[in-house]
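The other protein chains are all here in position, but one chain of the complex has been omitted.
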Amino acid sequence: MDLSVSLGPLRLKNPLIAASGCFGYGVEYADLVDLSTLGAVAVKGLFLEPREGHPPPRIVETPSGMLNAIGLQGIGVRRFVAEMMPDLRRLGATVIVNICGSTRDEYVELARILSDVEGVAALELNISCPNIKEGGIQFGCSLTGTHGVVSAVRKATALPVIPKLTPNVTDVAAFARAAEEAGADAVSLVNTFLAMAIDVETRRPKLSNVMGGLSGPAIRPIAVRMVYECFQSTRLPIVGMGGIASAADALEFAIAGATAVQVGTANFVDPLIWTKLRAGIEDYLGRHGLTRWMDVVGTLDTAGR
Amino acid sequence: MDLSVSLGPLRLKNPLIAASGCFGYGVEYADLVDLSTLGAVAVKGLFLEPREGHPPPRIVETPSGMLNAIGLQGIGVRRFVAEMMPDLRRLGATVIVNICGSTRDEYVELARILSDVEGVAALELNISCPNIKEGGIQFGCSLTGTHGVVSAVRKATALPVIPKLTPNVTDVAAFARAAEEAGADAVSLVNTFLAMAIDVETRRPKLSNVMGGLSGPAIRPIAVRMVYECFQSTRLPIVGMGGIASAADALEFAIAGATAVQVGTANFVDPLIWTKLRAGIEDYLGRHGLTRWMDVVGTLDTAGR
Amino acid sequence: MDVEAVVRSNTRLSDDYNVVALDAPAVAERARPGQFVMIKPARGTDPLLRRPFSIFEVVTGSDGRPAGLTLLNKRVGVGTTLLYEVEPGRRVACLGPLGRPFTLVDPPAEAWMVAGGVGLAPFATLAAALRARGVRAALFYGGRRNADLFFTDRFARLGVDLTLATEDGSRGRRGLVTAPLAEALAARPAAPPLALYACGPTPMMREVARLAAAHGRRAEVSLEQVMGCGLGGCYSCVVRIRRGGGTPHFVRSCVEGPVFDAGDIVWEELAP
Partner (left out) sequence: MDVEAVVRSNTRLSDDYNVVALDAPAVAERARPGQFVMIKPARGTDPLLRRPFSIFEVVTGSDGRPAGLTLLNKRVGVGTTLLYEVEPGRRVACLGPLGRPFTLVDPPAEAWMVAGGVGLAPFATLAAALRARGVRAALFYGGRRNADLFFTDRFARLGVDLTLATEDGSRGRRGLVTAPLAEALAARPAAPPLALYACGPTPMMREVARLAAAHGRRAEVSLEQVMGCGLGGCYSCVVRIRRGGGTPHFVRSCVEGPVFDAGDIVWEELAP
């Protein structure tokens, strides 16, 4: 079975990527998971500088989903490069660094720093985090903002550039097209849906940050729709995610048009999910007389519908 | 306990409304539920003319939610007035008619026809149905479209006008403000999220219409956030909905700012939910030393958050 | 009637089939053959919706009055798996009885029931009702293999003539049950009148409809559309119907069905 995929210049041995923020810096999982068997690891979103993040409570469960408002607690890009990259290289991980800035220049600076780091395979531009006030989603909710960040980073690096789109917009495909025009190599979607939960007994928000991002199986049907819309309106390879928890879910995104997929929340529930996903996909391909994952990508049959 | 609420000129004995499309024309439930005990019944979306709707499959279950693409099958407004209103009047139901048109004039025509009908308490403008190509959501996704339909209907009727907003937009509060400027008496939200599900074995969409609307508990955290955003930026009374399945859920919307609430999908699961909701709300008010539902509305405490 | 019914027993018949008995006197009392109930298989929101099940048997208590009902369950997905595994003592929400029942005939008319797989479910109550009216009844019952045929003794005890068929030939005729049905219809004189009742996979019911029309017999079929509410509220369960010369139109199978006149259904549009 050939599970390899290409996201522009980035070639992955399989389409299964650990979603950013849901797999730490990757090294946390090295005891349980052979990182070299994953298509790639998208590490936790990094700013230039270390960040404290929001006070707890940072997560709350909701029906078939969860809200998070971690607030991008992180060690900053320099400590990441110094402390995490050596282990990630040694473990054979294909590393996608998820970067986040408050200004366009910060994204550019992050891209410059990471361009010279051995073992960094691609940059995922987090312009869609709903949990921080400055930066991030303010670019992701404006077409010109998206175009601006992507083209600035594009000029600053030879690494593959993958802007991560927010679902909190009216027309996500327009953002994929803006990313395409700005020179992105692929787009990834979806980040989380801005949402909130209230403790009715105290009449206070359940999250310290009031609002957070909804992820998990609950959002899958919306995410699949958005991947399909982007697939229909750009030629960029798509990295699809949102609630994937089984091989069938991953295949659903592939059929809708995703070349690769990321798994976030489900990894919390089942950290050994990766072998199950691979086995399930190979079984599916076998049963359908197919030999390549790419044979499935973008094959939704809407005849007569 | 005083559960009464006012949506502009519309006074309801309690805040619990059966959501449009989830309670037929109301009469279907008369054997099980005393319709006069509900705050109101929002009947199934009506066009001027009868409509066939989409072929089955029209619904599919998703994690903690469901997709529907009924396609607004319906008997048209004239048969509704002739065949259903007499029963609804006899049963003592407070009737909100959910209307849908392909053009602005159709909404106006519907409003005119219904203005003269005894027992019609208000109009809910469905400018947010994701399941039909023409009309509906094309108004709901454009600020000028929303303003245009609402102000045209406003001029055509003395009935309370409640535009129903779609969640498939970047900034729902802007739509609430547009509705307010156009003379709406209240807004209701959310309608369903555009979404899809794929049968991976056949690689075909699970719904005949390819896409459908996601409802149910899965969407609740997003819907609560949207109600809260509208509450913060308009003075219109808000009718909140999206995944309400318990008294605590209804109270969550109230605390976020909803004056009244609608229950859709949960009514399918538990058609006798209404008495449970009322009992749960009264119990809550009692435990908190409150006597009125309105004491809870819009009381989210974000101090220190 | 929506009751929190206690699961009295759960009898596994095979790896796929089981019979669940529920204490639900108020539902059982009102049940008529061909009606169904909506069952909530889980407490949480996954799975979310109720699932429709035919009322398989009405169970009478020691006082001879209806005390509960049973469901013949075949596991095909998440909800039916939960019902396959349900532990006695648990409570499940049970709404019903719902839907249009079978039209019962009176002697001298005879009744032939045609069941495929779990399509047997509505016929235990129908057979009992027919016997109570003194109607001669036959059951044509097909399954994949012998191990998938259940309760044949019970139908035999009710005086029902049995014709069995299995796809692998392990019991009764090899092949589909509609083959012996076709032969029997062809061999049967016009009188006394004959009513057909069918429940099973769509192709089977469609073939019964075709045979009934060809032989000028009235047939009723019990359809299994996906249902969101069971009460006429959601319009998910529609079937395209053409009555007389009228234009085809969608009707809700939870309120106008699940039992339909086979001749009214636009079979070409029904999902396989």
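Going in written order, the chains are labelled A, B and C, and every chain counts its residues from 1.
The rule is simple: contacts are C-beta pairs under 8 Å (C-beta built on N, C-alpha and C of every residue); 3 or more make two chains touch, one makes a residue touch a chain.
Only a predicted model underlies this, so the values are computations on that prediction, with no experimental measurement involved.
Asks: Sort by label and list the shown chains the missing chain touches.
Replies: Looking at the entire complex, the absent chain's contacts are A, B, C.
Asks: Out of C:L13, C:A26, C:V78 or C:L270, which residue would touch the omitted chain in the full complex?
Replies: C:V78
Asks: What does the interface between chain B and the hidden chain look like in terms of residue numbers?
Replies: Missing-chain contacts on chain B: residues 63-64, 217.
Asks: On chain C, what residues meet the omitted chain?
Replies: Output for chain C: 42, 44-47, 78, 87.
Asks: By the contact criterion defined above, which parts of chain A meet the unshown chain? Give residue numbers in ascending order.
Replies: Spelled out for chain A, the touching residues are 21-24, 28-29, 32, 44, 52-53, 55-61, 63-66, 68, 70, 73, 216-218, 245, 265, 267-272.
The criterion applied here is as follows: only the chains that are shown with their structure count from here on.
Asks: Based on Cα centres, what is the most central chain?
Replies: B
Asks: Find the two chains joined by the most C-beta pairs in contact, please.
Replies: Looking at every pair of chains, the most contacts join A-B.
Asks: Just give me the whole-number Å value for how far the CA centre of chain A lies from that of chain C.
Replies: The computed centroid separation for chain A versus chain C comes out at 48 Å.
Asks: Starting from the mean Cα coordinates of chain B and chain C, work out the distance between those two points in Å.
Replies: Roughly 36 Å, centre to centre.
Asks: Touching two or more other chains, which residues of chain C qualify?
Replies: Expected reply: 44-46.
Asks: What are the residue numbers in chain A that touch two or more other chains?
Replies: Those would be 63-64, 217.
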